[in-house]
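A single protein chain has been removed from this complex, and every other one stays in its place.
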Amino acid sequence: MSADGAMSLSLECVSCCFGPTVALAPLTLRMSPGTVCLVTGANGSGKTSLLRVAAGVTRPTTGSRRVPGMAVYLRSGDGARAFQTPRQAIRFVGGMRDSPGSVEEALALLGLSDIADRRVRELSAGQRARVTLAVALVCRPALACLDEPTAHLDAEGSVLAGEVLSRLVGDGAAVLVATHDDRVLGKVADSRVHLRDGVLQAAPW
Amino acid sequence: MSRGAVERVLGVLAALAAAALVVLGLLVAPPDAVQGQAQRLMYVHVPAAWVAYLAFAAVLVCSVAYLVRRDLAWDRRAQAAAELGVGLTGLAIMLGSIWGRPVWGVWWTWDPRLVTTVVLLLVYVGYLGVRGLAVDAHVNARRAAVVGVAGFVNVPLVHFSVVWWRTLHQPPTVLRPAGPASAIEPVMLVALLAGVVAFTLGAGWLYLRRLRVLARRAAPPPVSVGARPVPSVTVVRGDGE
Partner (left out) sequence: MVSVVSRATRVALREMALEAGAREAATVVAPFVVATVVLAGLGLGPRPDVLRSAAPGVSWLVVVFAAVPLARSVAAAEREEGCWDLLRGLAPASALLWGKVAALWVWLAAAWAVATLLTAALFNASTTAMGALGGGLGALGLAGVTVLFGAIIGAQRRSGMLAVLLLPAGLPALLAGTQASTPGVDAGAWIALLVAYDLITLAVAWAAFPVLLEG
């Protein structure tokens, strides 16, 4: 196991409460670079809270979080404005991350080349989910937190989601994925955690 | 001295000062030679405005302290001060208006001090309004602190722009800064001082009570680290396969 300093994500005794409601009981989660961790659990079990706290977009109530680099939280369908085209949205992300070269490649990988110049609001939910995956890819984050990335995706799309995860991992990212679909994504996962009523269940659960 | 004792002493002193204010302001002090009985409103209008400004200064200090320390206790202090300030500013504007009507014949005049006071009132109404937006107390505190600071630094600019605006059009001056002590009868000055003391003590008493309520309402987060072993997972490459 690598030293703590080399972790792509360290959450130490992190919890998340909304008023009196405990969305996430204290837990410790560390991820080395280049790993995928699936988060499963019923609706309301705290998956989204865990991902948002890990990405740094929601403040943890207790504990500390460390990510050496950029973290991104993306829900299926996020990452592009309704009146942008997929190409505009992904080009913007590529420009902000100084990786303009990866834009066309990401569009091609996710089968978006033909619809890259339509407005996002004219796309189906599944096509938007692909745009989100392309955004995640072009972000080149240290930590990607993907919330239900395969929601609305067809069988081919789910395979592509697995491919995106592999590429992110290949770039050295840690990927935290909340999903109900671990048939396809399970193939690329290094580990799984399960949440029950906000409590992390250590495997095997 | 315990907190409760301080509160009780403050309450008693405030009540005594208020009683002295009533006697001095209504009975002992003579009616003003020019303004008549209406001038007695000064004994409550000026103290209300003074304590309101004090409260807003406290909001600024506590907001900055919150942003530096990120301790919700500072946020509660800022909130209690802002509530006090909004109430007293409203009171001061109303009393001033009631005083102005018989003396100047108008309810309102575009004096820089009046305009600035109304802008302050709006800024801190906004300050209190952004607090209910988020679930997380820290998010609310952060937004409120930003409004508190951003609103306050704008106030001198508002004041100067209205001062210039007025000098430009040379309207008749109806508000003069209170003259030196020689211009005001000693007994009136004593009544005014009693008002300032009564309002300051009374506001301090209310402030402490409000702080206590706010602190009681601020429940600690419903989780505690250390009560149970924290589940821990470390993901390394090739774990699952």
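By written order: A and B. Residues from 1 in each chain.
The definition used in the following text is that a contact is a pair of C-beta atoms (placed from the backbone, for glycine too) under 8 Å apart; a residue touches a chain by one contact, two chains touch by 3 or more.
The structure displayed is predicted, hence computed values, not measured ones.
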Contact with the hidden chain (one of B:Gln37, B:Asn154 or B:Ser224): B:Asn154
Residue, one of B:Val123, B:Ala198, B:Leu211 or B:Val233, that touches the chain absent here: B:Val123
Full-complex contact with the absent chain, from A:Met70, A:Val159 or A:Val199: A:Met70
Sole contact to the chain not displayed, among B:Val22, B:Ala73, B:Ile98 or B:Val146: B:Val146
Touch residues of chain A, complete complex, unshown partner: 52-53, 55-59, 70-75, 77-84, 88, 92-93, 95-97, 119, 135, 139, 141
Residues from chain B at the interface with the omitted partner, ascending: 67, 119, 122-123, 125-126, 129-130, 132-133, 142-143, 145-147, 149-151, 153-154, 157-158, 160-162, 164-165, 168
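Methods note: only the chains that are shown with their structure count from here on.
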Gap in Å, rounded to a whole number, between the CA centres of chain B and chain A: 46
For the chain B and chain A complex, residues of the former touching the latter: 135-136, 138-139, 219, 221-223, 225, 230-241
Chain A residues within the chain B interface of the complex: 1-2, 13, 15, 17-22, 25-32, 34-37, 58-59, 61-63, 174, 186, 189-193, 199-203
